[in-house]
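Note that this complex is displayed minus one protein chain, with the remaining chains in position.
Let's look at chain A:
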Amino acid sequence: MNKKSVIRATGINKHFYTPTDYHVLRDVSFDVHAGEFVSIMGKSGSGKSTLLYILSTMDTVYEGELFLDDRKITGLPAAELSAVRNEHIGFVFQFHYLLEEFTVLDNVSLPAWKLARKSREEIRAAATELLKLLDISKLADKRASRISGGERQRVAIARALINSPTIIMGDEPTGNLDSKNADNVLAIFRDLVTARDLTLLIVTHDQDFADRTDRIITMEDGRVLV
């Protein structure tokens, strides 16, 4: 526990008010350290996805405090949260959300264009490099709507990596894949953690997947079980 904390959540509480008041997260507090591969497990309705959306800064309606790299995120204006997501957080969703009309290369490049730290050529080169790393470089110029589910998930991972984020978050990234592709994705994550010293926070209900991560945070009824 001597490593720097990447994400720190303290006393997160969240209610859903429709249809009735439902206390979905109760006093959730935990840390994720740099270079850690953490999975969040729990049954359906245990609040794990809700927690992830709060951690991802997309959901801002909650009580408690959230720190990213020791910087307080809670209460930042929406535009700044967008910038934080763009630069520091990479996402991989269960449903490989890609922009269907864009090419694979465009999908991977967009967050970097948005960040605008590098020239278009440099971004292209970086994106091509990532595609090569994930073994999908031959798909670069295909439309995102034309590739298979396993390939899409890899494109999504490449997109999450393009800005070298502080942390990658995943919401059941293997949930929609067959076991072979799921193994592939897990292997990729594993490699990234060791090779690139990435921090990963993955929500899953796949016990095999969770067993192969560094640490499992188990959730039940909106509470973290230690």
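The definition used in the following text is that a contact is a pair of C-beta atoms (placed from the backbone, for glycine too) under 8 Å apart; a residue touches a chain by one contact, two chains touch by 3 or more; residues count from 1.
The criterion applied here is as follows: contacts and distances are computed from a predicted model.
*Asks:* Would you mind picking the UniProt name of the chain not drawn here, from "Lipoprotein-releasing system permease protein", "Ubiquinol-cytochrome c reductase iron-sulfur subunit", "NADH-quinone oxidoreductase subunit J" or "3-isopropylmalate dehydratase large subunit"?
*Replies:* The UniProt record for the chain left out of view names it "Lipoprotein-releasing system permease protein".
*Asks:* Taking the full complex into account, what residues of chain A touch the chain not shown?
*Replies:* On the side of chain A, residues 49, 53, 56, 58-59, 78-79, 82-87, 91, 93-95, 97-102, 106, 110-111, 113-116, 159, 171 touch the unshown chain.
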